[in-house]
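Here it is, the structure in full.
Note that this complex is displayed minus one protein chain, with the remaining chains in position.
== chain A ==
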Amino acid sequence: MSVLVVVECDNGEVKKSSLEVASYGSQVAQMLGTTATAVAVGEATEANLAKLGEQGISKVLYDAEPRLKDFVNGAYTKLIAAAAGKEDSKIIVLANSNIGASVGSRLSVRLQASLATNVVELPKANGSSFTVKRGAFSGKAFADVVLSGDRKIIAVKKNSIEALHEAGKTATVEAFSASLSDADFTDAPKQVVMQDQAGGILLPEADKVVSGGRGMKGPENWGLIEDLAKALGAATACSKPVSDVDWRPHHEHVGQTGITVSPNLYIACGISGAIQHLAGVNSSKVIVVINKDPEAPFFKAADYGIVGDVFEVLPKLTQAVKELG
């Protein structure tokens, strides 16, 4: 019985969140005295999959069926269920991504497993049951959830587990076929449209985020946000009203009704810090707030702050980052 880890790949690379998932899975395997096998989805290269050894994975299963390059819920579910069957895996770990959680929820029914999504810590084993900590109430709280039964599925929240890096270790990569048929591809995409990402950094995967609110005054000023983001290697984000009026696209809207981010660094520029905004960002490791109003509620949730005008402060920050080299 090995722990099965689902790794998502894109353009040949294993996603950073999946390196965390692999590290989570291998630590669970170690806890249970077994090994961790990965099953890879998306477009992968053998060399990059072999490198999952660094995250403690012994073996990687990969089905090179071309239609699996894009996310197809039906086919991914069947593939992973087949891999779990082959490896006799009772525990499956995946990313708490749109892909991971979509597949995980179907698998939980198919394999009669108990499921926890949005998990932020390694499990504590208690007999045959696991207790896992997960985020709840949109980042305003945590819940310790008991997963009982012998089959368990855990979806791990991004940036909550440190990825392991045991240099030099490699995993064996094994071709694997789940004998998929056309019926498994009913929800295959007709078309895939990837966002035009200025610096190539996707918000959900980003380590650092520079975010703008209504205090930025208009879309024409976003160059200030983008310059700092570029200098830092950060993704850009915004508050809800900013995307509501189309200053920025919807996929940049963070908060309770947008996406939840948990980067190492979140820099909020001209955002007041409404409770719904905080819900989407308050699990960030370090929060920096730049606001001209010293009473802005965001300062209460911040680690560092500058009371000042974004139009003066942002160029100075960008300059200082460039000087760091």
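Just so we're on the same page, a contact is a pair of C-beta atoms (placed from the backbone, for glycine too) under 8 Å apart; a residue touches a chain by one contact, two chains touch by 3 or more; residues count from 1.
In this text, contacts and distances are computed from a predicted model.
In the listed set "Xanthine dehydrogenase YagS FAD-binding subunit", "2-oxoglutarate oxidoreductase", "Sulfite/nitrite reductase" or "Electron transfer flavoprotein subunit beta", the entry agreeing with the UniProt name of the missing subunit chain is "Electron transfer flavoprotein subunit beta". Only one residue from A:R67, A:K86, A:R106 or A:K169 touches the chain missing from this view: A:R106. Of the listed residues A:G12, A:G85 or A:P189, the one in contact with the hidden chain in the full complex is A:P189. When the omitted chain is restored, the residue from A:S128, A:S148 or A:S177 that touches it is A:S148.
For chain A, the list of residues touching the undisplayed chain reads 10, 15, 70-71, 73-74, 77, 96-99, 101-106, 108-110, 114-118, 131, 134-149, 186-195, 197, 202, 204-205, 208, 232, 250-251, 253, 256-257, 264-265, 275-276, 279, 282-283, 285-289, 299-309, 312-313, 316-317, 319-321, 323-324.
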